[in-house]
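The complex appears here minus one protein chain, its other protein chains still in place.
Should a chain be cited, it is by its letter among A and B, assigned in written order, with residues numbered from 1 in that chain.
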Amino acid sequence: MRPLDGLLSGDRPGGLVLSLLLLAVLLGLAFAPFLFPGTRPLGVAARICIFIVLAASYDVMLGYTGIASFAHTMFFGMGAYGVAIALSKLWAGWDAVLLGTAAGVALAALVAILIGLLSLRVRAIFFSMITLAVASFALILATELRDLTGGEDGLTFSVPRLLTPEFRLAAEPVLGARLDGRLVTYYLIFVLSLALFLLMLRVVNSPFGRVLQAIRENEFRAEALGYRTVAYRTLAGALSAAMAALAGAMMALLLRYNGPAATLSFDLMVDILLMVVIGGMGTLYGPVLGAVVLVMAEYYLQPAMAAVSGGLKGWPVLPALFDPDRWLLWLGVLFVLIVYFFPAGIVGKLREGRR
Amino acid sequence: MNGALLRFRAGDWGAYAILPVMALATLPAMSFSTWLTLTVAGIAMGMMLFLMAAGLTLIFGLMQVFTFAHGAFITLGAYLAVSVVAVMAGWSAAESWWLNLAVLAAALLVALVASGAAGYVFERVIIRRVYGAHLRQILITVGGLIIAEQLVVALWGANPLPLPKPASLRGSIILGGAAIEKYRILAASLGLLAYAGLHLLLNRTRVGLLVRAGVENLEMVEALGYRIRRLFIGVFVIGTALAGIGGVMWAFYQELVTRSIGGDMTILIFIILIIGGLGSIGGCVTAAVLVGLVTNYVGFLAPKLALGSTIVLMMAILLWRPRGLFPVGAR
Partner (left out) sequence: MSDGAALLRLAGIHTHIGRYHILHGVDLAVRRGRLTMLLGRNGAGKTTTLRTIMGLWRRSAGEIDFDGRPIGDLETPDIARLGIAYVPETMGIFAQLTVRENLLLATGPQGFDEAQLEAVLALFPALREKWHNAAGSLSGGQKQMLAISRAIIEPRRLLIVDEPTKGLAPAVIQLLIDAFLRLKQSATTILLVEQNFHVARSVGDDVAVMDDGRIVHTGAMADLAADETLQRHLLGLSLASHQ
């Protein structure tokens, strides 16, 4: 188990059920193209990978420092726009991808540092509100700077040839999966996501991560011990923002498109919040499960609700409550119940059962 | 006697001067009649924003509750206005001041009662369990907002609903060569009325004295023998009822009601609270009018930057005064 511990930075999931669930997610994602052939399931799997990184990076902020930011989609969007702008304004090459990603990540980290220095200095209440305002400012900018961002319509662009559906590794399908650019894209995203997740796991289990948790538990005490809490929180915010931007860059490569609704919307912010809280704050493994649950719910809960709604025809109001478009209502209820009764989310519940 | 929350002290001259300075600075950029139209529009918008924000500044300031669900009560008020107008369609369309005002009054009354009642339930069921736990307050109220927004769609449908103003509240009057919308005068007056009411409540009553003391030091209020939980409920109900009224006024102003009407206002309301200083009614009304004016001036001079300009304004004021224009309390 020693090499595994090294990979997980000594932070094992804890609990047999939890370990099996995570293993199932890992294997399912690793072999997704062969287990669930088809364009749509592959897209769903890729989204899950990206959202795992996005939600985990949000957890670094929310769960490990106890600060609720509402600007996380902004950082996600910065990475996505970085790639989108580079690929549509320059050329469809790997150097452009790297350049765009680097620019997006740098911008995200810089803005996170600015927000941190400006608003962590004032009262803690302000932070959530300020991040919300800044995020909506970013949304306005993305919509209004039409020449750069394509405005409301967004940007559609070409990706390096290796990632296009036209690219073929082999003429014949292998184990039912076509070896084309989509597959390459998927594995690029999968490997990157796994690496980024393990990196975050390393960070939160480093001495730096422990200081963050100490600050979360007792800010005054941490300050009294000589830790500069604002600096630590700002750094955590910058790291979290950079990770989100990387997730955004992957999203842009996956969609070969980016626009305000795809990466900057407040609905997306709510989704991330749901993922982290439902999965379990401050665990990093929680967001993994949360992302799987949310993305699957988005794609597969709706048909189930349509069936229920159909079955309730003739009742007042009830069919409306179970309308497929009301899936968010039920996730909202679940969210509130979890905050009340299982503040540690799914992961907390599973770990508790072990003890 | 002048109340501390609403008094402009000598040291506050900068904060005090910001409104006239802002208003006069824009005058050279446009004709006088345009300026007058925009200024009235800004004040009217500001007073509607004040209605929506006033309760929240007290909830933040007194109870230290970080709720993100305030927009839900605005949305509720807006949709109730749609339903009231649907029921009283004849009166609303009639060319009679009295019948039209009766429709508006009915909508306001229904929203006041329903939002206040919803606020009471919300405090009892959701908020009371999370006093003192700020992160959980933020999370649970975001959850509440999601649920409320979805319920509104389930009840009223997902499509935006038109909400025409009652007949005689449409149109403008000409004043000093400028066209001034009648509805804006009405909205500004109602906001002023609410401000005066809150002012009297806070400064002339014992409950108001308790609220002002509580914003500064809750523990000491308890040590003096007052049960603050009842005060909390009262403030929460008043705050949500005002948000409902604000929702009605804003909905008639927009003449279109969407499910995100409250959520969209939340950002502006937060900006107002941050600019004004948490817990300060005087700061709230100043900041609300400031945001209203800036939105309208910028909306005329550079339409695309309207909402962005208020965010820039907030950042600038935070750099100048990190605790807002009129900070209250030591916390």
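Quick note on the criterion: a residue touches a chain if its C-beta (ideal position, glycine included) is under 8 Å from a C-beta of that chain, and two chains touch if they have at least 3 such contacts.
Computed from a predicted model, the values in this text were never measured in an experiment.
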item	value
Neighbouring displayed chains - absent chain, whole complex	B
Contacting the left-out chain in the complete assembly, out of B:70, B:184, B:212 or B:259	B:212
Residues in chain B touching the chain absent from view	1, 4-5, 9, 206, 209-210, 212-213, 216-217, 219-228, 328-330
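Here, only the chains that are shown with their structure count from here on.
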item	value
Centre-to-centre distance between chain B and chain A (centres being mean Cα positions), rounded to whole Å	34
Residues of chain B touching chain A in the complex	60, 64, 66, 68, 126, 129, 134-136, 138-140, 142-144, 146-147, 150-151, 153-155, 158, 263, 266-267, 270-271, 273-274, 278, 304-305, 307-308, 311-312, 314-315, 318-319, 322-323, 331
Residues of chain A that touch chain B when the two form their complex	62, 66, 68, 118-119, 121-126, 128-130, 132-134, 136-137, 140-141, 144, 266, 270, 273, 277, 317, 320-321, 323, 325-326, 328-329, 331-333, 335-336, 339-340, 343
